[in-house]
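The complex appears here without one of its protein chains, the remainder shown in place.
And now, chain A:
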Amino acid sequence: MNNSVKSLLAVLFGLLAGAVLMMLTGHNPIEGYQYLVQGGLKNPERIGNTLATATPLILTGLSVAFAFRTGLFNIGAAGQMLVGGFCATAVGLSLDLPRGMLLPLMVLAGFIGGALWAVVPGFLKARYNVHEVVSTIMMNWIAYWTVYYVIPAYFKGDSVETESRQLPANAMLRESWLSDMFQGSYINLGFFIAVLTVIIVAFLINKTTLGYELKAVGFNRHASEYAGIGVNRSIVLSMFIAGGIAGLAGVAQYTGNASSIQIGILPSQGFDGIAVALLGANAPLGVLASALFFGLLYSGRGFMNAMTDIPPEIADTIIAIIIYFAATSILIERLIRKLRLRRSANKKQED
């Protein structure tokens, strides 16, 4: 069965289950969903906010999906995102350059920061066969505590201890024409970076010799060795790219959606990225679609909560159920096959 059909079915089941939940708690599901969708798409500002919310999810989802396609399980997108965001912020706060030079430099710093953060687990895997799930999670905490120390020590905010200084407008991804177009939304250049990255990654994975190599190593290390592909180099490179993409998520989040970096928080988008990749069947365009959908749910739930007395947790529950169905898509597939078999058996009996 087609992957996109599977994902759509998972979404459908998730929404149905959410409707049942709303009914059980004595609410009107039609009204609930109406406000949920309106909250995300009602006017240009809300659409812009939905896109902005989706931006880091697109990138973390893409990071996880890319690693997965090359046989690696990147649980560390959160840490890579945090480090990427931190590096970009640090550049933005430290350098006084014209915007045309500063922004590219910040994006580059974010990419490199996230990439280097992921290279460590990649190297450990290639050299010592340390499983990346363990090492990427540990890197998450190292990132967490590093930022926890460095921000108050060197980039302390003017009023609050737990935040960095505010970035100057010059060093942020927001563009006034863009905000104007979306009537005051906080949508920013990060969204375009995300879409561009999706296109680049899709091209890289499907059309280039590099993508061929990385996927071959992911599928079968031994055959890749036999073919003369540098297996260790490929693993490190895969993690480098995956980490870099997650780093870009940090750039979009901390220098676009927000204007400062907080300490003591691992960005939740890092973990949501796993769900986004799963629902998007690890395909770049699938990731884009599923991240936009998640963005809609996240940005619409506040409005739903304001207009009805449905708790916002319902939206989280729907997301959880969708992930559940996406993860168990094999069950759905089996169910459909059984139904089809039964139907053809009935037909035969009629003959």
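Here is the rule we go by: a residue touches a chain if its C-beta (ideal position, glycine included) is under 8 Å from a C-beta of that chain, and two chains touch if they have at least 3 such contacts; residues count from 1.
Here is the rule we go by: contacts and distances are computed from a predicted model.
Visitor: Can you match the unshown chain of the complex to its UniProt protein name from these: "NADH-quinone oxidoreductase subunit E", "Phosphate-specific transport system accessory protein PhoU", "Heme ABC transporter ATP-binding protein" or "Na+/H+ antiporter subunit C"?
Guide: According to UniProt, the chain not displayed is called "Heme ABC transporter ATP-binding protein".
Visitor: From the list A:Ile199, A:Ala223, A:Ala306 or A:Leu339, pick the residue that touches the absent chain.
Guide: Of all options in A:Ile199, A:Ala223, A:Ala306 or A:Leu339, contact with the hidden chain holds for A:Ala223.
Visitor: Kindly state which of the options A:Asn43, A:Gln183, A:Thr208 or A:Ser268 is in contact with the chain not pictured.
Guide: Residue touching the absent chain, from the options given: A:Thr208.
Visitor: Can you list, in ascending order, the chain A residues touching the missing chain?
Guide: Residues of chain A in contact with the hidden chain: 207-210, 212-213, 215-216, 219-220, 222-229, 341.
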